[in-house]
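Of the protein chains in this complex, all but one are displayed in their positions.
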Amino acid sequence: MKSRSIAALCLVAVLAAVVAASTPGATKKATANSITVWLQVDAQSGWPDVVAAATKQFQSDHPGTSVNVQYQNWGDHLQKFDATLAGGSGPDVIEMGNTEMTKYMAAGAFADISSARASFDNSANWLKGLAASARYGGKTYGVPYYAGSRVVTYRSDLYKKAGISKLPATTAQYVADAKKLAAKNGKKGFSPVYIAGTDWYVAMGFVFDYGGGIATQISGKWKGLLSSPQSIAGLTAYKNFFNSTSRASKTTDETHPNPYDVYAQGQAASIVGPSWFSCCVGAKFKGSTAQFVMPGRLKGKAMPGFLGGSDLAVPANSSNKALATDWMKDFTSTASEKALQAKGNIPNATNLLGSSVNERAASRSWFVPTAKHWVDVENGNVLRNMLAQILSGKLTVKQAAASASDNIASVLNQS
Amino acid sequence: MSRRSRSRARQTGWDIVGVIVFIVMVFPVFWMISTAFKPDDEIVSLTPTWVSLHPTLAHFRDAINRPYFWQDVRNSLIVVLATVVISIILAFLAAVALARYRFRARTLFIVLVIGIQMLPQAGLIIPLYVVLARFHQVNALTGLVVTYMTFVLPFCVWMLRGFLLGIPKDLEEAAMVDGSTRLGVFVKILLPLMGPGLVATSVFAFITTWNEYIFARVLLNDQSKQTVTVWLSYFLGTSRHTDWGALMAASTLTAIPVVIFFLIVQRRIAFGLTAGAVRG
Partner (left out) sequence: MQETPSTAIAAGTQASRRRRRSRGRFLQAATPYLLIAPVVIVIAVILGYPLYWLGKLSTERYGLFELIQHAGTSIGLDNYRSVLHDEIFWRTLLRTVIFTAVIVGLTMTIGMALALLLVRVSRPVRLLLSSGLILVWSMPVVVAVQVWYWMTNFQNGVVNHVLTQLHVGDYFQHDWYATTFSQLGMVSLLIIWGALPFVAITLYAGLAQVPADLVEAAEVDGARPWRVFVDITLPIIKPILLILTSLSIIWDFGVFTQPYLLIQQSKIHAGNYLMSIYLFEEGYFKSDFGRGAAISVLMLAIVAILSIVYVRRMVRIGNEA
């Protein structure tokens, strides 16, 4: 009857709660017999074996200590981290995006590992951009993990059909090739070079190629560089490049849609992005896809590419700092980095670099200002808004650049 | 036209409207399921395909084989069932107090119940984590259940009170004159009449708890303890390729338990019956 079924349901609920509470580890505290590692989900899907190998190495050096690897999402891992900074029970090792590091280093979130720096493999040859993102106030707080740059993924069959025999050595040549491709592929919405309007990673490459910059620190104060003549020349070059080669939306970013989806639809002859784009070009075009380094303004020099990447750090409130540092040593050892390289990533040291397209593109790179408030500039979409205004014609290049430059300087100079 | 055929025509007219509304409302769900069965090239193609002529189960297989799928489904079921059952019982008691009794703290309690629902949840994440960490309830399903109860209870109390107010007091008073106790009145008179209200409220509590994301994300660390909504987020949390087919398949899978729950309880909302009170 009704009361009986209610009683039954109550029993189920209580049993469920008991089962849940008695699930092993429900009240486990971090002990010296285990460390917790937070890596991004990219590692879980891309190179779980590399993680396992590092853990195995660690456990042979520290028998009895288990490693609990918990995978995080890029979208909310910082929110989770903030909660653990406030309430404890956080990780002993955490993977941070290289643009995320400075803010947390400035706030004292990480342990100082300067003394252990020399004991990491290849630390003398760490990639400059990555190593800089792990240093603050003269101290080292992080270990470079891996990097990625940007290359051009293109349809060799379409290039052949358009009569392009040589890959472009300058941006001007690339634009000329794009015109040939457009002539042979008149389908509505087809882009010889698909670049999203507000893809600031590509746009800033032009700025740096022309000798400009985003911001620089002069005697402690940040000064915006986007309004300099070189930067404006670079932005104008980007605007012209976009208008002659891309039919993407002027206001949307580089993940909506994903360039490789546009490519897979047959609506793009080439796309600019990370080298792993080649994974997802669709079965139809897989065989006729190749990559080359995006050319810069001057012959023989690559377009400066954004060196994205991750660092590893030990939170200051960890109770297993020594063990955490040892695990990081094993995960960034020469063998481990070589394994990451084999999966298509750029390893963390110059002496390990090979000659894949990805790594050649990293020869000329740029990075964001290492300011503790840079994250706020990125989150405030200052650069994206500037590009949208320029491309849609709402503002001239000079106006948009000047306003963005002032905005960036004021945000970076916040206390 | 005879009166009968006129009313039959009217009935058919309403039925057609009902079917059209169904199609419009359900279209996104249909699109999700249809995409789950499409091969990758059809998903990205410029011209959309309505129903794939080459359906594939690859996406479903991919989704189920992702790490911790079955554990996370089990965790979700435990958390949700515990939350819903306990919350409905406690909320019903409180709703009876609000709807049938006069007591001094009544307005204060109402303010509390409504006020909780107005709290912006974003602001509560960090302090809630701190509280639960102190009781060692971080990374534990019980911690999540208690958290969910806190947010579900006020809503349930509010809803059940509304349904209770719709039931006239004279029925209870007549029963008490006949000699039954207060408790007897609740069980024999109120509960059956509350059937539709209890079910609607519990369905809402079930769905809200099943689909909750941010607290589950922050409070549960071990992937073996997470709920299925957190499991789902991994499809989108990578900085690499987003597999739309697998995401749609995974989403379809996570929706199934809710549909099953509803099908079990739907009779109580008098959908199939010529509803006792309303003309069908």
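Should a chain be cited, it is by its letter among A and B, assigned in written order, with residues numbered from 1 in that chain.
By definition in this document, a contact is a pair of C-beta atoms (placed from the backbone, for glycine too) under 8 Å apart; a residue touches a chain by one contact, two chains touch by 3 or more.
No experiment lies behind these values; they were computed from the predicted model shown.
From the set A:His62, A:His77 or A:Lys103, the residue in touch with the chain omitted from the display is A:Lys103, counting the whole complex. For the chain left out of this panel, the touching residue among B:Ala58, B:Leu77, B:Val187 or B:Ala200 is B:Ala200. Of the listed positions B:Ala58, B:Leu77, B:Val130 or B:Ile189, the one in contact with the omitted chain in the full complex is B:Val130.
Residues of chain B that touch the chain left out of view are 11, 14-15, 17-19, 21-22, 25-26, 28-29, 31-32, 35, 44-48, 90-91, 93-94, 96-99, 101, 103, 105-107, 109-110, 112-124, 126-128, 130-131, 146-147, 149-150, 153-155, 157-159, 161-163, 165-167, 169, 182, 193, 196-197, 199-200, 203-204, 207, 210-211, 213, 229, 232-233, 236, 244, 247-248, 251, 254-255, 258-259, 262-263, 266, 269-272, 274-280. Interface with the hidden chain, as seen from chain A, comprises residues 79, 82, 85-86, 103-104, 106-109, 188-189, 198, 249, 251-253, 255-257, 261-262, 265, 267, 316-317, 376, 379-381, 384-385.
Everything that follows uses one rule, which is that only the chains that are shown with their structure count from here on.
The residues of chain B lying in touch with chain A in their complex are 40-41, 44-46, 67, 78-79, 81-82, 85-86, 89, 125-127, 129-134, 136, 138-142, 145, 187, 191-192, 214, 217-218, 221-223, 225, 233-234, 236-242. Those residues of chain A whose C-beta lies close enough to touch chain B in the complex are 2-3, 6, 9-10, 12-13, 16-17, 19-21, 23, 25-29, 36, 40-42, 44-46, 68, 70-76, 79-80, 82-84, 86-89, 258, 260-261, 264-267, 276, 279-280, 282-284.
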